[in-house]
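For chain A:
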Amino acid sequence: MTDQTIASHVSAPKPAAKPARGIWRQGWQRFARSRTGMLGLVLVLIVVATAVIGPFVAPFDAQDQSPMLDPGAKAPPSWTNPLGTDRMGYDVLSRVIYGAPTALAVGLGAMSIAAAIGILVGGVAGYRGGTTDEVLMRFTDFFLVIPMFVVILAVVRLLGVAVVDTPFESVPYLNLGVIILLIGVFSWAPIARMTRAEFLRLKNQEFVEAARCIGATSGDILFRHILPNALPSLIVIIALGIGGAVLAEAMIGFLGFGDPAAVSWGQLLYFNYQALKVAPWASLSPGLAIFVTVLGFNLLADGLTDAFNPRAKN
Partner candidate 1 sequence: MAGLAAETQAAAAAPRPPEATASPAPVLVSVENLRIQFPPWNAPVRVVEDVSYQVRTGETMGIVGESGSGKTLSSLAILNLLPPPARIAGGRILFEGEDLAAKSQAQMQKLRGRRLAMIFQNPGYSLNPLLTVGAQLAEILKVHEKLPRSAALQRVEELFRLVGITDPGSRLSQYPHEMSGGMKQRVCIARALLCHPALVLADEPTTALDVTIQAQILDLLEELKQRLGMSMIFVTHDMGVVARIADRITVMYAGQVCETGDKQAIFARPSHPYTQALLASTPRIDKSYAVDAQGRRERLPTVGLAATPGQSLGGGCRFAGRCPEAVPECTRLVPQAAAIEPGRSVHCLKRGSAGVPGHG
Partner candidate 2 sequence: MRVFVFLARRLIFAIILMLGVSAAIFFLINAIGNPIELMMAETPGMTGEVIERMKGYYGLDQPPLTRYLLWLGRLLHLDFGTSIVYNQPVGSLIATWGWQTLKIQLPAILIALAIAILFGVTAARRQHSRSDFTVMGTALLGQSLPAFFLGILLIFVFSYTLDWLPSYGAYSTRNPLWGSPTLDALWHMILPVAMLTFFNTATLTLLMRSNMVDVLKSDFIAAMRASGIPERRVIYVHALRAAFIPMLTYLGLLIGLMLGTAPVTESVFTWPGLGSLYVAAIHQLDYPVIMGASAVIAFMLICTTLLTDVIYVLIDPRISLE
């Protein structure tokens, strides 16, 4: 081995990496120009930062009900409790901060599940075509018409009763886990349809045929050639889905079917809504948190559309 070969070896990956980066770099440039997208990114980053750093800087612990004694329940905002206290004597600001990791866990968790199922089903349907496609797409249609929300409520409630006195009872955050799982399981259908459409579009393009000609395996074609090109469109729909999942969990919590062990914004609303007249801060703060999070992901998706699919918008 001479120095030259080493040198060429080191520099070799560079040109290969460039075209792969192109679409993302170009996308980022367009994204940076999208005002809505940047606003969305900022909002999402605020939520993420709150989720990550928040618990360390929150004035009170998540389960700390001591404000019940000092300013008392439903106390208006003050220096010690910047957003007041709620019906049960919690510090509202702290509870809202602790809600952020829950919301993100739901959004990311549910969408990971939905994306995994959706990309798999849609990808196979689109790539295989024929009867496989027909069967899988009918299956997808089926999931589109199941009233997800209604089913989730029933399952969460019944499960809550069924696990009593079973070993499952001691599983931490079991309820939340089930909610995440169910939201994921009922949200993959649009992702599958989008993946299928993208795969149908891409599989006959020349670069895929070229890959097939040089003897690439099916897996190679799918994961190295088709999927990366389908990703930009999928990212948009997944970003929208994260907002949707956060919202779905908030609605479940608001109806009182949330996980009692987890702090979630929807549940905060459920606990405090009855006292809206006396302690509006306790209801409005978590509501606003939900709004900001959903808005952030929706705007982010809007910016991503600008970035990767500028023709989809006029």
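Selection rule, in plain terms: all candidates are chains of the complex that A comes from, given by their letters.
Everything that follows uses one rule, which is that a residue touches a chain if its C-beta (ideal position, glycine included) is under 8 Å from a C-beta of that chain, and two chains touch if they have at least 3 such contacts; residues count from 1.
These numbers were taken from a predicted model, which means no experiment stands behind them.
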My understanding is that every option belongs to the complex but just one is in contact with chain A. Which one, out of 1 or 2? 2
Please give the residue numbers of chain A that touch candidate 2 in the complex, ascending. 36, 141-142, 145-151, 153-155, 157-159, 161-162, 164, 243, 247, 250-251, 254-257, 269, 273, 276-277, 280, 283-284, 287-288, 290-291, 294-295, 298-299, 302, 313-314
